[in-house]
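Shown below is the structure under consideration.
Just one protein chain is left out here, and the rest sit where they should.
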Amino acid sequence: MARRILRNIHLLSKKSPEAGLPPGTVVYVGEKKKEKVSLELIDYTKGSFVRKNISKVENALPFKEKPTITWLNITGIHDTEIIAKVGKYFRIHPLVREDIANTKQRPKVEDFDRYLFLVLKMIIYDERKKEIRPEQISFIIGPNFVISFQERRGDVFDPIRNRLSQGKGKIRRMGTDYLAYSLIDAIVDHYFTILEHLGEKIENMEDTVLKEPHPELLDRIHKMKRDMVYLRKSVWPLREVLSKLQRRDSPLIKKSTEIYLGDLYDHTIQVIDQIEAYRDTVTGLIDVYMSSVSNKMNEIMKVLTIFAAIFIPLTFVAGVYGMNFEHMPELDWRYGYYTVWGVMVLIGTSMLMYFRRKEWL
Amino acid sequence: MARRILRNIHLLSKKSPEAGLPPGTVVYVGEKKKEKVSLELIDYTKGSFVRKNISKVENALPFKEKPTITWLNITGIHDTEIIAKVGKYFRIHPLVREDIANTKQRPKVEDFDRYLFLVLKMIIYDERKKEIRPEQISFIIGPNFVISFQERRGDVFDPIRNRLSQGKGKIRRMGTDYLAYSLIDAIVDHYFTILEHLGEKIENMEDTVLKEPHPELLDRIHKMKRDMVYLRKSVWPLREVLSKLQRRDSPLIKKSTEIYLGDLYDHTIQVIDQIEAYRDTVTGLIDVYMSSVSNKMNEIMKVLTIFAAIFIPLTFVAGVYGMNFEHMPELDWRYGYYTVWGVMVLIGTSMLMYFRRKEWL
Amino acid sequence: MARRILRNIHLLSKKSPEAGLPPGTVVYVGEKKKEKVSLELIDYTKGSFVRKNISKVENALPFKEKPTITWLNITGIHDTEIIAKVGKYFRIHPLVREDIANTKQRPKVEDFDRYLFLVLKMIIYDERKKEIRPEQISFIIGPNFVISFQERRGDVFDPIRNRLSQGKGKIRRMGTDYLAYSLIDAIVDHYFTILEHLGEKIENMEDTVLKEPHPELLDRIHKMKRDMVYLRKSVWPLREVLSKLQRRDSPLIKKSTEIYLGDLYDHTIQVIDQIEAYRDTVTGLIDVYMSSVSNKMNEIMKVLTIFAAIFIPLTFVAGVYGMNFEHMPELDWRYGYYTVWGVMVLIGTSMLMYFRRKEWL
Amino acid sequence: MARRILRNIHLLSKKSPEAGLPPGTVVYVGEKKKEKVSLELIDYTKGSFVRKNISKVENALPFKEKPTITWLNITGIHDTEIIAKVGKYFRIHPLVREDIANTKQRPKVEDFDRYLFLVLKMIIYDERKKEIRPEQISFIIGPNFVISFQERRGDVFDPIRNRLSQGKGKIRRMGTDYLAYSLIDAIVDHYFTILEHLGEKIENMEDTVLKEPHPELLDRIHKMKRDMVYLRKSVWPLREVLSKLQRRDSPLIKKSTEIYLGDLYDHTIQVIDQIEAYRDTVTGLIDVYMSSVSNKMNEIMKVLTIFAAIFIPLTFVAGVYGMNFEHMPELDWRYGYYTVWGVMVLIGTSMLMYFRRKEWL
Partner (left out) sequence: MARRILRNIHLLSKKSPEAGLPPGTVVYVGEKKKEKVSLELIDYTKGSFVRKNISKVENALPFKEKPTITWLNITGIHDTEIIAKVGKYFRIHPLVREDIANTKQRPKVEDFDRYLFLVLKMIIYDERKKEIRPEQISFIIGPNFVISFQERRGDVFDPIRNRLSQGKGKIRRMGTDYLAYSLIDAIVDHYFTILEHLGEKIENMEDTVLKEPHPELLDRIHKMKRDMVYLRKSVWPLREVLSKLQRRDSPLIKKSTEIYLGDLYDHTIQVIDQIEAYRDTVTGLIDVYMSSVSNKMNEIMKVLTIFAAIFIPLTFVAGVYGMNFEHMPELDWRYGYYTVWGVMVLIGTSMLMYFRRKEWL
């Protein structure tokens, strides 16, 4: 459990090494990695499409000046030198460079006139570790280029790549704002997939909680609730980001794109609503769990009480006739023994009837 | 339980197949169905009334140009081709076409100048399955036509159809805005019927919870609470929708209709208030359930304690005189046995009196 | 319990029979009644005062045209024909007529230029049934008339009638707005009486909960909490109503009356604050109840444990010397029996001391 | 307990006798009292200072016309005639007179152009009764006079009196607004003293709750929580009052005083923050209490279980050899008795080891 929570904590907390550095210093904040950073460049117009992996940021510069739309996707942000270079060539504000490398950002949008800067959280379900993993993704949206920074290989943009290469839909006819919209749309669409997955898990827990309220389930419910808290924290600010984007008078966002952003905004609200509803449900599950445990205890108590209440009086009766008094007339009776048995059977059955009437049996 | 929750989850979650498609693609998101889509056309003026089922969207086109009011009700949205055709003939924005087919929309209103687009949730009580079922319903409101899309057969619009055919009230004298208002009014009125039904269920649970707090009841309370959460999610945005409709300067909404929309808004607030009040009550029921279980356990404990506390000392006394010591003077006493019985009766009755004083009996 | 909750549910839910009727149809929604509707007419100026019961709405018409202030109080709204007549003669909007007859309205104010329409909830404590009963009251405030509709006989307006007849205070010198203010003031004043009553009930519950946490008390706490929820729902919208009345530029509300409305607004806030404080207190009581039950169980457990822990070892000792072995030297000892008694007393007292040290005794 | 809560209820609820009286009638609402009302008059300029007790309101009139600052402090509001007289001589609105006498007001400020009217709650710790007591205090702030009304003897204004008489600070050089500010400041400062006192009580409860969770403590926690609710209700509206005072364009508040009011506003926020923090802490304490009780029960259960689990099997063994069968070979063994003892010691010690391994010992 320790490792998972640490990851979550790190998600939003700047690491101490950085504390105290001058603002604007590009410092990678995240898990240490050795992986090589990969740069993918897609350049297109209505009629053309180029896609290639480049080895150096400098290779992207020729595309920068061309009127074509260029999407530079940088995978890996631990190599701060590459961010610094991009910052230099594309004249990005130092604080933006710092934010890109710091994976603990809150989703936000900032308008620098020449370009927009966006930070989002992509949620990935890690099949191998069976856990949800947030990943920071930053966008720089210029008049004819979009630069995206993601933490590691594996994203949700393949459908966009396909639509671009095949010229499906109107994406090739639109500008960088539509491209940016499509990328954010892909991220938000993926939230729904993640939610569906969580929904199934919650449903399983609901099925189990009444039947087998074992402590391990409690642990799972608690973790699910905590995951909801962190998920909410990742998605909630996105609402504000999209609302700002829509209202913003930036010339980078065309009027025709606004309706798409409105649609995206609606979807984000849906995601937040769903997270809230799940959180309510999961919180309720803890109550159900506790009641379920109480019910189990009740059942145990009943068994104990039934056994004790039936056999303790009987044992007492047996004890009485085990006494060694000289003068105990019953002991000499012909049918004393059988009478006692009769009495004991009577006591036992009346107890059973009493418990049946109380519906304990 | 699994199926119900799945349905609820699906209500708001886009299915993964769709994720990644270009925006504006009309994809049906919902349960797979084979049912044939039915198209019902109602055309009226103050003096005339025509109602017929048509087989093709094209059959509705002649009515489109006429100055009469036309209501085209399409039942079944799984046939995306029909939505596409309507979209083409009535020049509907691609995103709207997509939203109609996607049954996971949040209630909303959008103004496209030439027409208004509305998405609502109709709540149906399924008598057969004994459960509440949300159903998405979309409206396109033009200057002389209203197009409605519903998921399946069975709606709450029959009174409207009757009023239209019989010319009762002023509905035939008013425009499309009044028709749209009447349709939404029918949906909201039906919410009250549903609430009444839920109110009776809650009342039953309140009656049962103190008498028989069995685990199955806990499950029912939990489910009722979850239903409230989802119901609230369906109705809450409607408030905003109606408030927007009222404030909107669309020429499609006439001034005379505004007061009706205001009335509708008040009703929606009432529905939301009632849902909130129910939710509070149901949440409180879980506390009552848990206390009730604790009380049961107390009762069991009392029975156990009374039996144990009375008979354990008596058994001890009997055990003492069952010892086989050579020298036990009491054993030889003439009335030893009867004395011991006396002592035991004394102990027993004083225990009983003690418990009576403690009000355990 | 069932009947009470039903009443509460009905308070806000439209009954299904009505669902589907054309808007503006006057349909009585409430308990069926046979009582005859009574019409009371009060007409006054600074110098004159007339009060009489009239049998027909038409009898009030002569007063309508006079410059005197006329208050027409109609008790009983199940006779929808009377409402329809009032509507016709005083030219009231059809939706208003519908709202008057529907006792499930939320408190609200609506401005129709020629008149204001107000819906409020009067809370009556029913001495006979020992329960709180909300009753809807509607006002139509015109330039020289006020029409009030109440559900049944028995209201809180007697002091106003007295002040009017005796010419006390300035009520006879003021207009319809001041009359309306006085009537609402009487309703809000009565809320305080009701709150005082509830406060005493809560206080009783607080006194009882620690001493005798019986299940019936839990039921009462739960019901009190639910009553608070419904009470809050009745009063909360009143705040908005009064705030709207104050801000409204209706010529029907004179500037001199505004300060009185401000005072009324303050009182309403006080009522809401008090309800909230009560709700918090009652919610806290459930926790106290549950802890109190746990404490009781603890006490029972202690008694059981003390008995079991003292006598079970002693019984064991007695059991040992009840064994029938040939060779048990202790049995032949001269003072064996007395020694065993000594040992048993020793065990018993040391157990008692142990429990005393643990503060269980 | 009953008396305390009643007091709290009365704090905000108008008593029924008043309900129904014409607005503006001065009716004392509070505990009945016989104490004579005392009137204290302080009159000062930069250079002069007069302080005397006067017997009639009329005696204050000469000071009213003088340009000096006059502070008339009236202790006791049950003599409504005095309020009526002040109202007449100083031309105070009838509703204000009513509010002064009604001790259930919510803190508020009202601007009557010629004067400001303020209602506040002074919180006094009653050393004798060991409880907190709210007391209503009203201010009428005119251009050259301040009139204060308090319920009973004993206030927090002595430091102000001293500063005035000794000419310390700048209070003698400033106007009535600064005097009013100083008085309110004294009240708010006293809130901090009260909070400190409550803080110590909470701290004591925190120390006790884990060690001795007795029911009486639960009662104290519940009362403390309720006190927080009522305290919050008394202080919360003060925030609004001060914010209104600052923003108000009344010529009675000079610009130089505004910064002091701002400071006061900050202090009020601090008080509210602290109350909220205390409330959270106290609410948490109830959870700790309940867990603590559960822990105690666990401990009792362990003792019971250990005794039962060790001695019940041993008693069974002894019982076996207490049977009277003819043919029981063990009974005749030479070392049978000792063997049985060995077996019993073995069983006992292995049980003890089992419980030790489970960490129950």
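Observations on the model:
Order as written gives the chain letters A, B, C and D; numbering starts at 1 within each chain.
Note that a contact is a pair of C-beta atoms (placed from the backbone, for glycine too) under 8 Å apart; a residue touches a chain by one contact, two chains touch by 3 or more.
Everything numeric in this text was worked out from a predicted model, so none of it was measured.
The chain omitted from view is touched by exactly one of D:Ser38, D:Asn298 or D:Thr349, namely D:Asn298. Where subunit D meets the chain that is not shown, the touching residues are 156, 158-160, 163, 168-171, 181-182, 185-186, 189-190, 192-193, 195-196, 199-200, 202-203, 206-207, 210, 259-260, 262-263, 266-267, 269-270, 273-274, 277, 280-281, 284-285, 287-288, 290-292, 294-295, 297-298, 301-302, 304-305, 308-309, 312-313, 315-316, 319-320, 322-328, 360.
Subunit A residues in contact with the hidden partner, per the touch definition given at the top, are 1-2, 5-6, 9, 12-16, 18-25, 93, 95, 99, 104-106, 108, 110, 215, 218-219, 222, 225-226, 229-230, 233, 286, 289-290, 293-294, 296-297, 300-301, 303-304, 307-308, 311-312, 314-315, 318-319, 321-324, 328, 330-337, 340.
Definition applied: only the chains that are shown with their structure count from here on.
The chains in contact with subunit C and with subunit D alike: there are none. Counting steps between touching chains, the shortest path from subunit B to subunit D takes 2.
Both subunit B and subunit C derive from one sequence, and where they touch, under half of the residue numbers involved are common to the two copies. Mean C-alpha positions place subunit B and subunit C at a centre distance of 26 Å.
Looking at subunit C, residues 290, 294, 297, 301, 304, 308, 312, 315, 319, 322-324, 328 sit in touch with two or more other chains. Viewed as a network of touching protein chains, the structure reduces to a simple linear path.
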